[in-house]
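Yeah, one chain of the complex is gone here, protein chain that is, but the others are all in their spots.
Order as written gives the chain letters A, B and C; numbering starts at 1 within each chain.
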Amino acid sequence: MDVVEFRPEPSQYAWTFGGAAPVREVEPGSVMRLWCDDAFGGRIRSVSDLASASLDPRFLNPQTGPFSVRGAEPGDTLVLHLVDLTPARDWGASTLVPFFGGLTGTDRTALLNPPLDERTWIYEVDRARRTVTFVAGRSDLSLDLPLAPMLGTVGVAPANREVRSSLTPDAFGGNMDTPEMRAGTTCYLPVNEPGAIFSVGDGHYRQGEGESCGTAVEGAMDVTLIVDLVKAPAGPAPLWPRLENDDEIIVVGSSRPLEDAWRISQVEMIAWLGELLGLDRLDAYQLLTQVSLAPLANVVDTNYSAVTKVAKALVPGLRPHDGLHADLRDRALAVV
Amino acid sequence: MDVVEFRPEPSQYAWTFGGAAPVREVEPGSVMRLWCDDAFGGRIRSVSDLASASLDPRFLNPQTGPFSVRGAEPGDTLVLHLVDLTPARDWGASTLVPFFGGLTGTDRTALLNPPLDERTWIYEVDRARRTVTFVAGRSDLSLDLPLAPMLGTVGVAPANREVRSSLTPDAFGGNMDTPEMRAGTTCYLPVNEPGAIFSVGDGHYRQGEGESCGTAVEGAMDVTLIVDLVKAPAGPAPLWPRLENDDEIIVVGSSRPLEDAWRISQVEMIAWLGELLGLDRLDAYQLLTQVSLAPLANVVDTNYSAVTKVAKALVPGLRPHDGLHADLRDRALAVV
Amino acid sequence: MDVVEFRPEPSQYAWTFGGAAPVREVEPGSVMRLWCDDAFGGRIRSVSDLASASLDPRFLNPQTGPFSVRGAEPGDTLVLHLVDLTPARDWGASTLVPFFGGLTGTDRTALLNPPLDERTWIYEVDRARRTVTFVAGRSDLSLDLPLAPMLGTVGVAPANREVRSSLTPDAFGGNMDTPEMRAGTTCYLPVNEPGAIFSVGDGHYRQGEGESCGTAVEGAMDVTLIVDLVKAPAGPAPLWPRLENDDEIIVVGSSRPLEDAWRISQVEMIAWLGELLGLDRLDAYQLLTQVSLAPLANVVDTNYSAVTKVAKALVPGLRPHDGLHADLRDRALAVV
Partner (left out) sequence: MDVVEFRPEPSQYAWTFGGAAPVREVEPGSVMRLWCDDAFGGRIRSVSDLASASLDPRFLNPQTGPFSVRGAEPGDTLVLHLVDLTPARDWGASTLVPFFGGLTGTDRTALLNPPLDERTWIYEVDRARRTVTFVAGRSDLSLDLPLAPMLGTVGVAPANREVRSSLTPDAFGGNMDTPEMRAGTTCYLPVNEPGAIFSVGDGHYRQGEGESCGTAVEGAMDVTLIVDLVKAPAGPAPLWPRLENDDEIIVVGSSRPLEDAWRISQVEMIAWLGELLGLDRLDAYQLLTQVSLAPLANVVDTNYSAVTKVAKALVPGLRPHDGLHADLRDRALAVV
């Protein structure tokens, strides 16, 4: 098994999906050991580091990559199995960015209100106890919360020659900001450009559903993953990102308004249930209605992201690509 | 403890929140044993009963009630603790209603497409195994799913003299269609009119999050609940429905577009966290961002409903009204 | 021709569509001479009258009426022809209401920002020059603007037993806040309840499209109108409010998000073009695409309202109800 190690210098960060030259070419089947900086490029380090003074909107969500996958062609499915996500720093940070977040006016929901006050919270990581600690800034509360590492961004080059900011989630994946993107998860993405040209970044040590204030417990991350590829004849590439873990199959839709993000994830799940179970479309709609879970991912990014999940325990036969996920889990055992 | 039993005749069904005369007055602290017809008024009984032939849009979601609560005044908080929900029939039904549902054009998302085909699914209830059985109509799949009884509608008379259809969810509760409304849950609603004037209905034997096709596994329900009242001086009434179970506190927001339903549930949860923990508003926003769950309730009704939840295990001190929920759980033990 | 005169006492104001007892029954064909108070009930009279101190949210948009129309039955079309709108006061008022308006967080677009500053503007009316005068509060600008009287609210009792606040626009008309509702306009509304039960109010001396800050130049109004009725066999009642003036046919859709308000107005216009021209549905869609105008009405109320208009000069044959509008224009000549 090939092992690719890569820790980018700041000058090597990518800031887009598409449009950046690959830093490496990797073989399908490779194990990758990567390091990702946090969404702030490490520039928020104390409660006195405020967003407007410390951050440049052109330099957010630095990506590690992009990587070109040998043999990947449009119509194929890129497979990324997250083996391990380990915080690479002893602290994470969250901050209120002016005119950004779900409960304030923004550049899109353009209002006349001044921005909310700026504030930063720093979370200490306790690796032994696997916690991060919330410390209120203006109130007397300190609270240990379980560490729950995930990646905010996993994406490929977009279709139709587009280049999108690393802050954007869409059909190509990207900044979906869903807690489902955690170790043990397999992510299936459509290949739009030769080589797929994928990157990862935006580590979160923990995040609620919706990422309400716009920033999770942001932290640099050591990422171990396995890259694989499903060639086109083996089945149609997904239209939207599909995820799988031991317990569930998952689709992430991203758009605005939020109901459209949800609709996308639902229609793609109906297609997936049809492929996996041979179900008639309206039967799949009915079954979905009674069994799917619909947690939000983010309601803050340039597109909002909504998740549709179906539990394998409820619906037998949800075994995409002939059990590829189980196979990747096995391969992962040899890696860690 | 007062025990009120009520099984409405069809002529006694209410079809609105507000605007209907109370069928009973009840004392705070009363136990109520109620029967609710299903959302279709029992008119969908076989797979050949299709919506357009069997249903009259003026007669959907029949309500059991309304009930007047003695002593309830605007500004108070009505408390309804669901002790038990038991299917009252051996079958449930789900159907595709033309121009209704989340993945079709509707009277609001007005499009030129013809309606989806009409279809009905009947689910047999196995009380011993506690399952309902999905049987595909055009495919070869039969599947037992866990019974998970809940109420689609729980609501009071609206504010500002309004009378709303029993198909509508809003600040007064109503047709929220959230799976959180199950046995063991305490529901806190604002009192807008003297007596609160509440009703319940729309039993679901099971529902996914979002209620995608517009109808859950709809079924008549035997409902046992305890009514209580928190008088105004004890705290401000919630602006939006708040729920509590043994594990979580929950807010349901209802509006369109879906992001506004979510925003409402988030802002109300921030207010609630502030009340319970004495947290500064932006500290509560930050904490919420890292700990809240955001499952959808419905994306099909006249307003969409979104849920924000916070786990008691994550955040110590979430004990509304001095432990009223725990007290109701104790009282419920004496009831069943 | 019957002439009905009515000037309500404040105790006679209605605050809802539906749910209020008619103050008069009128014959189809009657001329009505009415007086409407402004949206504030006359309580904003100087720049020092601020909304939060002067207004009670339960008492906004007082309606003159409702009136019962003899012989009107569900399925019929109520016809209201606005003969004349004349300001009944020498000043109008506009004010910023906390958490209300298109460019601020609201009770629905719930955010954490504090409300915008409160401000009030008073506009003097110059009847001779037919102007209202804008005077900036914090800047050095005074500007005469043409008087352009219109009614914010014209509505009937809703369908399905609902009672809606006079702040709401929907299929029953109501608080549509469109500048199209001016003298010379004929308004066609569906009859949902026996007698139609219509009311008018919310005079605006002038308003831009969108009513951005939430309040137009609000002013009491003397209203002269003719009531008429199209009985059901003469054609299907409109699903949504239709308007006609000498130059255009117009549909108003009201919902959220704004694209749904627009979609409603478009689909109803396609239906209307089909009825008037015998056009195939997709041909009507195509024609609409190239000829319709789409000015916004309001983006501030509980539903947003969008307008679709088609010019009679562009499309010959737009002559609803055999020229009823022209006939009403003739009848109006005898009235003024």
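We adopt the following convention: a residue touches a chain if its C-beta (ideal position, glycine included) is under 8 Å from a C-beta of that chain, and two chains touch if they have at least 3 such contacts.
This one's a predicted model, so the numbers in the text were calculated from it and none came from an experiment.
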Listed residues A:Gly19, A:Gly71, A:Pro98 or A:Gly278, member touching the removed chain: A:Gly19
Residue touching the undisplayed chain, where the options are C:Val3, C:Leu143, C:Ala234 or C:Ala326: C:Leu143
From C:Val83, C:Leu258 or C:Leu324, residue that would touch the chain that is not displayed: C:Leu258
Touch with the omitted chain, as defined above, among C:Ser54, C:Ser68, C:Ser94 or C:Thr302: C:Ser94
Full-complex contact with the absent chain, from C:Val4, C:Val23 or C:Val315: C:Val315
Chain C residues that touch the omitted chain in the full complex: 94, 96, 102-103, 116-117, 119, 121, 134, 136-141, 143, 145-146, 206-217, 256-259, 262-263, 266-267, 270, 277-280, 282-283, 285-296, 299, 304, 306, 308, 314-316
Contacts of chain B with the absent chain, listed as residue ranges: 103-105, 109-114, 116, 257
Missing-chain contacts mapped onto chain A: 15-16, 18-19, 57-58, 107-112, 160-165, 253, 255-257, 260, 263-264, 266-268, 270, 281-282, 285
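The working rule: only the chains that are shown with their structure count from here on.
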Labels of chains that are neighbours to chain A and to chain B: C
Centroid-based (C-alpha) most distant chain relative to chain A: C
Centre-most chain [mean C-alpha coordinates]: B
Copy-to-copy rotation for chain A and chain C - C-alpha atoms, rounded to a multiple of 5°: 180
Geometric centre distance via CA averages, chain B-chain A, whole Å: 33
Geometric centre distance via CA averages, chain C-chain A, whole Å: 47
Two or more partner chains touched - positions in chain B: 256-257, 263, 266-267, 270, 282, 285
